[in-house]
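Take a look at the following structure, please.
Missing here: one protein chain of the complex. Every other protein chain is in place.
In order of appearance the chains are A and B, and numbering begins at 1 in each one.
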Amino acid sequence: MTNRFLRITFLLVGLGLLYPVLGSADTPKPVIHEPEGEGVKCVHPEEEMKRNHMNYILHQRDDTMYDGIRTEKHSLANCIDCHVQPGKDGKIASIETEEHFCKGCHEYAAVTIDCFECHADRPQKFINRGGKNNASLQQDLQTMLSAGTASGDQ
Amino acid sequence: MSANKSKVAVNNSRRAFLSKTASTAGMITIAPGVLLHQVANAKPDDQPISEKVRWGMLIDTNKCEKGCTDCIDACNAEHSLTDNGRPESDTQYIRKVTLRDKSTGHELSLPLMCQHCETAPCVDVCPTGASFTRKDGIALVDKHICIGCRYCMMACPYKARSFVHEAVKNQTLSAPRGKGTVESCTMCVHRVDKGETPACVEACSKGMHDAMIFGDLNDPNSKISKSLAQYGGKQLRADLQLNTAVRYRGI
Partner (left out) sequence: MKKIEYSAIKGNSLGYYGLLGGLGLLMLIGLLAVWHMEHQGHWVTGMNNQIVWGMPHVFAVFLIVAASGALNVASVASVFRKEEYEPLARLSGLLAIALLAGGLVVLLLDLGRPDRLIVAMTYYNFKSIFAWNIILYTGFFAIVGIYIWFMMDHNMYKFKKTAGMAAFVWRLILTTGTGSIFGFLVARSAYDAALLAPMFIVMSFAFGLAIFILVLMASYHWSGRELGDEIVARLRNLLGVFIAAVLYFVAVYHLTNLYITEHHGFEKFILMEGGSYTKIFWIGQIILGGLIPLALVYAPGVKNCRKTLSLICALVILGGLATMYTVIIAGQAYPLQIFPGYEVTSSFFDGVVNDYTPSIYEIALGVGGVAVSLLIVAFVIKVLPFLPKSLADSK
C-alpha cells in the first residue's frame, strides 16, 4: 500500500522534472543578423565571440558596477549599439522576437538571459519614450549642433 | 586638449538646450568655468575609482523653492522612472519634502534622496551583498545580484529606496532597471564616472536655484568642502552616525 503510494508520488514528481526536457523539442535553427557595412568588425574575432561573448560582458559588468570602469569595448551598451539596427523593413527587432541578435541564438541554444528586463534592447536613438528625455534630447542636440545653433529650443 | 574642448562645447550646449525656463545666454557664460574644471578632473574611462574621492552633495534649503520639481523631473528623465499612476508603489529616487516647524510655523522644502551613508544600514543587512558602497562613497544596488528581499528598504532610515513593482519598458541605455529589484538614487554614477554632475544638481543650477552643490568631500579645495567649512551643513539623523554624503543647510 505504502509502496504504491510512494511509487505514484515519485512518478508524478519525476514527470514534473522531465517536463522541460520533453517539452522543448525541435526549435528551428536561428537566423543571426550581423551588422553589415564596410570594415565593420566585432570587438573580437567571430569564433572567439561565439564562444566567449558572455565572459566579456559579465566581466565588464562587474568592472563597471564596482570600479566605475566605463570603457566602451565590452560594454553591453556597445554590443547593442552595433548589433541592433533596423532590418530591411526599417523596424527594430525587440528582444521578445527571434530576430533580435541576442535572442534567436539563445533560443536555439536553450539559454535564457534576463539582461533585457533592465537593459535597453536597442540603441538609445531608437528608444521612444514619448516625452523629452535624455535620449531625445541628445538626438535633438545632434541635429541642433549640425545645424550650427547652440541657443536653446526656441 | 582639443578633445576636452569639444567635450565642453557639447556639454555646454546640452545644458543650454535642456533649459526651458532660464535665460540661456546667461548660462553659457556661467557654465564653461565650472565644466572645464570638472572635465579636467574626470577619471579616464579605463581607470577604476579610488577612495581618495568621496562624492557628496550639499543642499541649501533656503534656496530650495517650494513647489519646484526641477531636480525630480531631471532625475525621472535620466533614469526613466515611469509614472504608473500608483504613487504607493512607483519608484521615486528623489522626493520633495515640506517641513513645518511645529514651534515656529516656519516652512521649508527640500529634496530627499539616498544619503549615501558611509556605514550604510542597507549594506549591512543585504543578504547577498547587492547593496554596497563604492570606493568613492556612492551607495548602490548591484541589481545583478539583488534578489528583491527588500530588507534594505526596511533598514533605510530615510526611506530612500524603492522596489520595482512592475515591468519596465523603454529604459534609457545608461540607466537599466527592471521588475523585482530594489533601486535608489545612484548619484548618477554613469555621469559622475565621466566627469559630469548628477542630473538633479545640473537641473537645479540650470533652473537658477543653485540649491544643490555636488563635489568631492575629501578635497578641501572643492566648492562643496569650502562651502561646508564656511557655512556648515547638517546630516539627517546624525544620531545614527552614518556619516552621510548628502548634507543639508537651513534645517
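Convention: contacts are C-beta pairs under 8 Å (C-beta built on N, C-alpha and C of every residue); 3 or more make two chains touch, one makes a residue touch a chain.
A quick note: this is a predicted structure, and the numbers were derived from the prediction, not measured.
Considering B:P48, B:P127 or B:G232, the position touching the chain not shown turns out to be B:P127 (whole complex).
On the side of chain B, touch with the chain left out of the figure occurs at residues 84, 86-92, 95-103, 112, 121, 123-130, 145-151, 153-159, 161-167, 179-182, 236-237, 240, 251.
Criterion: only the chains that are shown with their structure count from here on.
Measuring from the averaged C-alpha position of chain A to that of chain B gives a distance of 29 Å. Those residues of chain A that touch chain B in the shared complex are 61, 63, 65-72, 77, 80, 114, 117-120, 123-124, 127-129, 131-135, 137-138, 140-141, 144-145, 150-153.
On the chain B side of its complex with chain A, the touching residues are 9-10, 12-14, 16-20, 24-25, 28, 43, 45-49, 77-78, 80, 132, 134-136, 140, 142-144, 167-168, 170-174, 176-181, 189-190, 193-194.
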